[in-house]
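Apart from one protein chain that is not included, each protein chain of the complex appears where it belongs.
Naming follows writing order (A, B and C), and every chain is counted from residue 1.
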Amino acid sequence: MRDHRVRVGYVDTDKAGVVHHTVYLVWLEQARIEYLRAGGLDYRAFERDTQLGLPVIEARMRYRAPARFDDVVEIETWVSTSSRAKVVFESRIRRAEGGEILCEGIVECACVDMQAERACSMPEAVRRACASGRGTA
Amino acid sequence: MRDHRVRVGYVDTDKAGVVHHTVYLVWLEQARIEYLRAGGLDYRAFERDTQLGLPVIEARMRYRAPARFDDVVEIETWVSTSSRAKVVFESRIRRAEGGEILCEGIVECACVDMQAERACSMPEAVRRACASGRGTA
Amino acid sequence: MRDHRVRVGYVDTDKAGVVHHTVYLVWLEQARIEYLRAGGLDYRAFERDTQLGLPVIEARMRYRAPARFDDVVEIETWVSTSSRAKVVFESRIRRAEGGEILCEGIVECACVDMQAERACSMPEAVRRACASGRGTA
Partner (left out) sequence: MRDHRVRVGYVDTDKAGVVHHTVYLVWLEQARIEYLRAGGLDYRAFERDTQLGLPVIEARMRYRAPARFDDVVEIETWVSTSSRAKVVFESRIRRAEGGEILCEGIVECACVDMQAERACSMPEAVRRACASGRGTA
C-alpha cells in the first residue's frame, strides 16, 4: 500500500461548497502514477518507450463525505488484482486531519497499443511495479 | 429516456489523443440536469428555493471505446430507481456518427440539506421529474 | 463576427458560487473552433492532415461580472489580426438573458509543427477561414 497527499484547490470546489465528484478520479490517477513510480515504473518513460498505455476501463466510486477547499487529503492505493488482462487499483481517500474516509474507489486499467488502439497483455514491467507495492500493504 | 448531445472539446482530450475518463462524468452531470429540466424540474431554482442538493454518492463507469476531439456524443439517460433514499440515473454514451457505445455509467444521487449537511428524503418534486422520463424509455 | 452559445455546468462553478475564471478560456477555445468551422476550416481535419497546431501563445482576460450555474452565455468572436506569425481572436462573453458583458478576452495563436515543435507560418487555409468571418462583423 502506498500513500499520496494532495492539497485541495479552489478550482476543485463547486457551488455546493465542496469538492466536485470528478476531482477524486483525478486524485486516483495521480496516486496510480506515484504508486507505479514507487514500484520502479516511470509511467512517462513507459508510454514513450513502449507506445503502450494503461487506460481506465472501469471505475467505481463511493463518496462518503465531502472534501473541502484547502483540506489535505491522503490517497492510499493498493493493487487487488494484476493479470495479463488488467490491473485493479483500489484506493481510500481520507482527510489528513482527523482521518475521516471521504471516498473509496476501484479503478481497472487495461493495456493498449496507443497507435493501433488494440488491447495488449499487461507488460511484465507493470506487473512487477504492482507486485512490489503489495508486500507493504 | 432522454438524450443530450455534446461536442467534444480540445480541453477534454489528453496526451493519449482521446477524451480523459473524468470528462464522461461531466457529461453525465449535464445529462442529469437536462433530464430533470425535461421532467419539469429546474435544478438551479430547486437548489435556490429548497437549499437542498443532489450530490453523487456512487458512480460506476464502464469505458468501452474512446471519444475523440470534435466528436458529437449522445448521452441517453434514464432513471432505474427512485426512492426516498436515492435516485439512480443510468446512462449510455454513444458517438453520434455511427452510434458506437463509448461508455456506460450508473450514478446514484442522494438528497442533502446543503447548510446542515444532513441527508434528507428525496423531495416529491425530484421524484415526479424522474417518473416523467420513464414513460418515454 | 460569430456567436457561440454555452450552457454553464455545475462543474464550472466554484465555492464562491460563480463560474471559475479558467472556464472562460475553455469557452473561448470552443468559440475559436466553431469560428474556424464556420469559415470553412475543420480544425480536427486540419491537425490530422497537416500535423500542424494552433497553440495559444498569449491570453488576456478581463472579468467584469460572474457567470452562474445554468446561465446560457454567448461568446462573440472575431479576428482582429491575421498574419504569417499569428492570428488574434477577440471575444466578448455575455449572459444571454439580459446581455450583460461578463468577460472580454484576447487570445493569440501561433502555428507550430507538432512533431518538430517548431514555429511555422500560418497556413493560407487558416487565414482564409479567419478572413471569411470578418465580413460579417
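Note that a residue touches a chain if its C-beta (ideal position, glycine included) is under 8 Å from a C-beta of that chain, and two chains touch if they have at least 3 such contacts.
These numbers were taken from a predicted model, which means no experiment stands behind them.
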item	value
Left-out chain, listing which of the shown chains it touches	A, B, C
Omitted-chain contact residue, chosen from C:1, C:38 or C:56	C:56
Chain B, residues in touch with the chain not shown (by the definition above)	10-11, 13-15, 17-18, 20, 22, 69
Contact footprint on chain C, counting only the chain that is left out	15-18, 21-22, 25-26, 47, 53, 55-64, 66, 114, 117
Where the missing chain touches chain A, by residue	7, 9-11, 26, 29-30, 33, 42-44, 68-70
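The rule is short, and it goes like this: only the chains that are shown with their structure count from here on.
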item	value
Farthest chain relative to chain B (centres taken as mean CA coordinates)	C
Distance between the centres, which are taken as Cα means, of chain B and chain A, whole angstrom	23
Chain A-chain C separation of Cα centroids, rounded to whole Å	33
Separation of chain B from chain C, taking each centre as the mean of its C-alpha atoms, in whole Å	27
Touching two or more other chains - residue numbers and ranges from chain B	26
